[in-house]
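Excluded from the complex is one protein chain; the other protein chains are retained at their positions.
And then chain A:
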Amino acid sequence: MQHDPHDPHATDTNVIQLPAPTAYPMVMSLGIALMCTGLVTNIVIGILGLVLTLWSIVGWFLQVFPHEAHIPVAVEIEPIEISTSRTLGRRAPASEKPRLVIPVETFQITTGIKGGIAGGIAMTVPAGIFSLIKYHSFWYATNLLAAGGFVSWAGASDAFLSEFHLRGALAALIIHGLTSLLVGLLYGAMLPMFPRWPILTAGVAAPIMFTVILHSGIGVISPILNQRIDWFWFFISLIAFGLVCGYVVNLHTKVRTAQFRALPFAVRAGLHTDTFPVIHVDAQEKKDLDHKDKDAQQ
């Protein structure tokens, strides 16, 4: 069988063409390195580097033009047997009930976003009431939230925080808006996992959890907020967020997940209501499977 000596991919049963070895890459890198060394030592070394570089450029060029240099490498084919001594095992289910219930339906991402926006707006009501009652200004709560982002506001007075500041309002809007969206998305993702008591989950459990987490970490994130925050009103605000966000999320229709497609046809068609089919394994079959599993993959 003939092959083109200039075709690097040409192969037959005896010969494979591979790129020819060449020292020019090494010479060129040495030349460039010496030119650099010449800058900090002596110009003679730099000139030597330049000569080597030019020489290697020519040599390298001739290596690849008009045809890339290749060498034939002799091949003697001896097939390598690809096999394994391991056998396949089928793992028996740990129990007759599935350990993990993955929702077959969930909310769309936009649902979480809408919930986050609604919850975020609702949260401003108790926060605003607190601000008005205690400091006679709606802007106190806004500026307090924003103060974590401004180092110069660390020692700001209550009077300063009660005034309107455009950059404070913008910063608070960004912080509050972004956080509300993220928490809304979390609600959208998590509520289908706890379907039994949505009000308890969204309106009580989640606010308690967030309050505890923030209570332990707020000193690091925003020392000024940590000094002045009123935890009672903060908790009330979170409950407002949770109830409204959870309500808005639950208003939306769920969509089917990839898990749904994995269900048996009878379940998908609505002919059977058992959405989590249980794999029944009788005692003898389980014993066989366990035994097989031990043998497998040894």
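In the analysis below, a residue touches a chain if its C-beta (ideal position, glycine included) is under 8 Å from a C-beta of that chain, and two chains touch if they have at least 3 such contacts; residues count from 1.
In the analysis below, contacts and distances are computed from a predicted model.
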Protein name, per the UniProt record, of whichever chain is missing from view ("Xylose transport system permease protein XylH", "Cytochrome c oxidase subunit 1", "ABC transporter ATP-binding protein" or "Dihydroxyacetone kinase DhaK subunit"): "Cytochrome c oxidase subunit 1"
By the document's definition of touch, the residue of A:I32, A:L173 or A:I229 touching the omitted chain is A:I32
Just to verify: which one of A:Y24, A:F107 or A:F210 makes contact with the chain not shown? A:Y24
Please identify, in ascending order, the residues of chain A that touch the omitted chain? 8, 11, 16, 18-26, 28-30, 32-33, 36-37, 39-42, 60, 63-64, 73-80, 82-86, 88, 91, 149-151, 171, 220-221, 223, 296-297
